[in-house]
Structures are given as structure tokens and as C-alpha cells.
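Since the structure comes first, as C-alpha cells, the remarks are kept for the end.
Only one protein chain is missing; all other protein chains are in place.
Order of writing sets the labels: A and B. Residues in every chain begin at 1.
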Amino acid sequence: MNEDTAAASAAQSRVGKKPDTSEPTVTAKRAPIIVCRKIVRSFWRAKERLDVLDELDLDIPEGSFEALMGPSGSGKTTLLNLIAGLDRPTAGTLTVAGTEVSAMGDAALAKWRSQTIGFVFQHFNLIPVLTALENVELPLLLTSLGSSERKKRAQIALRVVGLEDRMHHRPQQLSGGQEQRVGIARAIVHDPRIIVADEPTGELDRKSADDVLTLLERLNKEFDKTILMVTHDPAAAERATVVRKLDKGKLL
Amino acid sequence: MVPVRYNVRNLLVRRTTTLFAALGVGLVVFVLAASLMLNEGLARTLDRSGSPATAIVLRKGSDSEMPSSVEDRAISLIKVAPGVKQGADGQPMVLGESVVVLFQDLANGKGKSNATLRGMPLDRVQAFRPEVKIVEGRMAAPGSDEVVVGTRVVGRFEGLQIGQSIELRKARAVKVVGVFEADGSSFESEIWGDVEYIRSAFGREASVSSVRVKLDSPAAYDAFEVAVERDKQLGLEVMPELEFYSKQSENTSMFIVAMGSLIAVFFSIGAMIGAMITMYGSVAHRKREIGVLRALGFSRSAIMVSFLLESVMLSIIGAVLGTIAALGMGLVEFSMLNFTTFSEITFQFTATPEILVRAIVFGGVMGVLGGFLPAIRAARTPPIEAMRG
Partner (left out) sequence: MTLTSLSIKNIGHNWLRTILTVVGTAIAILSFVLIRTTLSAWEAGVDNAAQDRLSTIHRVTFVMPLPKRYFDEFNGARGRIDGVDVATFVNWVGHKHPVRETEFFATLAVDTATYFDVYPEMSVAPDRLAAWKENRQGAIIGEALAKQFGWSLGDEVTLLGTIYPGDWKYRIEGIYVATKKSVDRAQFLTHWSYLNDSLPEGQRDMIGWVASTVTDASRAADISAAIDTKFDDQDVQTRTMSEKALTMEFLGGASAILGALDIVSLVIMGIMMLILGNTIAMGVRERTHEYGVLLALGFRPKHIATFVVGEGLTIGLLGGGLGLLISYPLVEQGMGRWLEENMGAYFPYFSIPTSVAALALGMAVVLAGVAALVPAYSASKLDVITALRRIG
């Protein structure tokens, strides 16, 4: 308990140290990279239509680090899935990184994801039979890079997350925090413009969670990645530059 | 493409179920390879019995030597036909042989079977079949009641050890004096004795079953055939010896291949279901993993190919194991009734590179078929699975 609060306040103080002026200017000046217009996403449960997202409008400027919060069932993961190109809206237009993803076919969408989006998952989702290095290298297999170049880039990504010494370990030989950092390395190795993170700290203890959040902050600041993070964790949300709240399919 | 080592390691991680499914495929491949090897062994054994530039003369309409009969006076006509080679002794190379099957007790006590007894002019055998070698005892003396037995039958039937004898009729026995080898040909499944002694024992004087003729060259065959078959009165039929032997194995070989293939096809359904179960299990177990691959941008076809590949690898493992086991069968001798001649022939399971390749390819095809539906299911996994808890 004590440790947790201590960690949380430490995190807060770090947030406090951020230069206050930089954020608003960045968000204000830069063009939106994610544009949602009247997005509807409906599901049918036993013939009953359920609008998880209801004519939602949202602009996210490039280079921001946004947290999406809300009670479960509020539609935040659905929104994240749509923005990440894993799913398509029932109605409305969705433009991400200059591409209208709501109008794309499966194959085109897969290709687009592989170039534009980096994923960080709640359950890390590393392939258990592959080593850390091989997991990180995975997205690069969809590029035309040669094998030595792929390996080099994967090593660099692991160095960024501080796990270069663990590159030949399998996921089960790593701690949860380490696994998530490998997950982040995999999310950045192909240099996507946007990183989506679904409860990235959900499975982690406070200390590991803070490390992961710090890493995401760095990616946002140093590498100018636009980060969209769904979270329940207020401590995680505090690290974001913008926190948006979603309830019953609408932004508050 | 999804890296191959991803598949290899997944197979290794699930090694029990991989092994179960692979062994199922292996057993099918084993049955297929073994029956092809059996067929090959039979064909080789019979093929070795024939030599080029040799013709065989039989009664018209006879499939084999046993029901055929050629009268002695026909032999003298054959001797002067065109193209007949002259031996070193100045005699035409023509060999009249009397063939009967003996219904003998099997040495293993499991009933009786037919052994071929071939009577021939023993003094001319060496010139005709130089590959024949006595490996034990001595050659039977021409004009005597002695016989030599082939290596493959010596232990197969009762009464064929050196010093033992078989009675052909009252007070007409043949005595075993030696064992011979004949380069792995079907002759090794026979008993050889003097033609005069044997045919008189069965009251078949003045005729033989078949006549073999060495020709000057393979090119001389056509003229020889025309000359012998021209005389309709004689009612004879000429065939190249090689063709004769391949015809001898035709029925039996068809039976072996048909039965082997039928069984393999039947069984492969079972083994494919085994592979399918394993692959479906694998797909279900790795749903989230597949979702992640899809989220990262791997296409449906890449996932499909990856799972098909995994299924093929699994079956190839089985196929290789099955083939190795089948190779082990190469050490086993197999005796069966040749349906055409009604006599027993002993041969070995014989592997050829072609058979091995065919067996392994068959296993691979089973992997493709068995893995197809699971691979489709894998490919259909939506990327959103990656986000599910």
C-alpha cells in the first residue's frame, strides 16, 4: 500500500517536472492525425442493436499522448480497435494518418496497420515460442528489409526499452514488466507513427507499470510518436498529455 | 511471411500431440511404402529371371509354363529356326524344360504350398544360365535322380535339405544333393533336376513345358517368332523372356498394389483426421497469438500458409518415420503364391528412391489435406482477437 502511493507520488512529481508550456503549443499547432466523424459502431446481441459508439467525433493531433478512460462497456476498447484498424465502423468516417481506414478492405488494412500502427497489449501477447529478439523482429518481416538489417533494428528497439541483454530469452523467462517492454519494442521497431496501447499496465505491478509509462512518455517526447492509450489506471492516465473520458459511447 | 521457425517451435512445444498425429501419418506411409516395396521386390525377382535376346516358346494360350506343353518334335523344328544362337559346342542354344508344381508340406508346419520343380538337360544349364552358382553340396548329375534346390526354398519346405528326398511317384524319388543361388531371381524359389527323369516320372515323355532359345541378337527375335508361329499345326507362341516374366508378375503385382493403395487410402482418412484434430487444437490454443500476428499486419494468406506448412511439417515427420520403418522391412523375406503360376515365390521388400519419395510425398499431401480446414479457421481469426482478455 505504502509502496504504491509512494510510487504514484513519485510518478506525479515527474509529471510535474514536465515543461508546462510545451504541451498546449504542440497540440494547438499540429494537424490532427486521427479524425473521427460521426463514428457509429453497433453490435447485435440476440436481435437487439447495441450502439457501442454513437456518432462520435474526435480529433487527435499528431504527437500527443492521450489516455482514454471510462467504465467498462463504455466503448473505449472498441474505439481503440477502430483507430488501430482492427475493426471498421458501422457508419461515419475515420481518417488515420491521412488514410480513410473506414473505407479499406481487409488486405489493404492489414498492410496499412503494418506500416502505421504499433500495438501494446494488456496481456503482452508475445509469441511464446519465439525469443524476445524474434518477437521484436516480427513486424519487420512484412517489410522488404534484409535479415541482418532486421536483426539490427530489433536490437536497437530492445536497447531503447533497456532489454538488450535479454534478447535471447523466451517470454516465459521474462518478468511481466520485461515482457511488456519487449511488447513496446515490438510496437516501435517498424517506426509507426501511432502507438495504440490497451491497458498496458493492467497486468503489471506498480514499479513495472511506472517503467512502462516512462518508456511510453519517452517514445512520445523523443521519438514524436502519437500514443493512444486505453486505461483504468489513474496513475497511467496522469502521464498522458490529454485525458479523455468516454461513457455510453460518447465523449464527455 | 510468418517465419518457419515459428512453426517448428510450436510443433516442438506441443510434442506429445505432434508425435501422436505424426505417428498416425507414419503408419499409413509405412503401409504404403511396404506394399510398394513388396511389389518392387516381386518385379525385380521375376525380372532377373529373364535375360535379353532370349525367347521362350509355349503352347498357344498358356499364361505360364505349367499348363503348357511342347512336343519333342517341335523342339527339333525350333532348333533350325532362323536366329538361333550356336553354342560353344556347336549345338543350337535351345533348352526344353518340364515344369510341375509339387504340393509340399511347409517347414513351418503351416499347411502346404506349391514348390516349382523344373526338369532340364542339366549339362546345358551352365551355358544357359551362367549366373547360377552352387553354394552348398554339388550340382545334380545329368540323367540321374538328383536335384538341386534354390536358396529361397531350402528352408521353406519339408524334405529339401541335402540328403533328403521327395517321392514323385512309386519308387521314383528325387534326392537333394546341392543348393544353388541364381542372382536373386525367381529360380531361387525352384527345385531343379534332370528333365528325362522328371518327365518320365509323371508320364509326360516326349513333351516339355517350355522351350527357351538364345538368339543371335535381340534384333533376330522378330524373324524367329514369325518362323515358329507360322506353323499353325504346332500351335506355339513365342515371347521375349523378359516380357514373359513381367507378365508372370502382372496379376500378383496388381493385387499387391491395389490392396496396398486401397488400404493406404482408407487409413489415410483416419490419419488425416488425426492431423486435423491436432491442427484444430493448435489453432484454438493459439487464437490470440494469431490475432496478434493479424494485428501486426500479417495477411490472411500468410497465416493460412503458415498453418498449412506446420501441418505438412508434422506429416513429413511422420512420413519419414514411416519410411524408415518400411526400410527396415527390407530385411524381411516374403513368400507368397504367384497367382499366375500357382507356385510359391519368395522375395524381399525392395526399396527404391522413387518409392521413398512417393511415400513421403503422399505423407505431405495428407498434411495439406488434413491441415486445410484448420488453416482456413486460423486465417479467419479476426485481428481483434489480440485485444480480447
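Quick note on the criterion: a residue touches a chain if its C-beta (ideal position, glycine included) is under 8 Å from a C-beta of that chain, and two chains touch if they have at least 3 such contacts.
Note that the coordinates shown come from a computational prediction; the quantities given were computed from them, not determined experimentally.
Every shown chain that the unseen chain touches in the whole complex is listed here: B.
Contact with the omitted chain, checked across B:5, B:73, B:133 or B:169, is made by B:169.
Within the whole complex, the absent chain has one touching residue among B:5, B:112, B:230 or B:388, and that is B:112. From the options B:135, B:226 or B:337, the residue with contact to the unseen chain in the full assembly is B:337. Remark: the residues of chain B touching the chain excluded from display are 16-17, 20-21, 23-24, 27-28, 30-31, 59-63, 66-67, 100-103, 106, 110-114, 117, 166-170, 202-203, 235, 251, 263, 266-267, 269-271, 273-274, 276-278, 280-281, 284-285, 334-337, 342, 344.
Operating definition for what follows: only the chains that are shown with their structure count from here on.
Separating the CA-averaged centres of chain A and chain B is a span of 66 Å. Across the complex, chain A meets chain B through its residues 77, 80-81, 84, 86-87, 106-107, 110-115, 119, 121-123, 125, 127-130, 134, 138-139, 141-142, 186, 198. Partner chain A is touched in their complex by these residues of chain B: 1-3, 5-6, 9-10, 12-13, 288-289, 291-300, 382-384, 386-387, 389.
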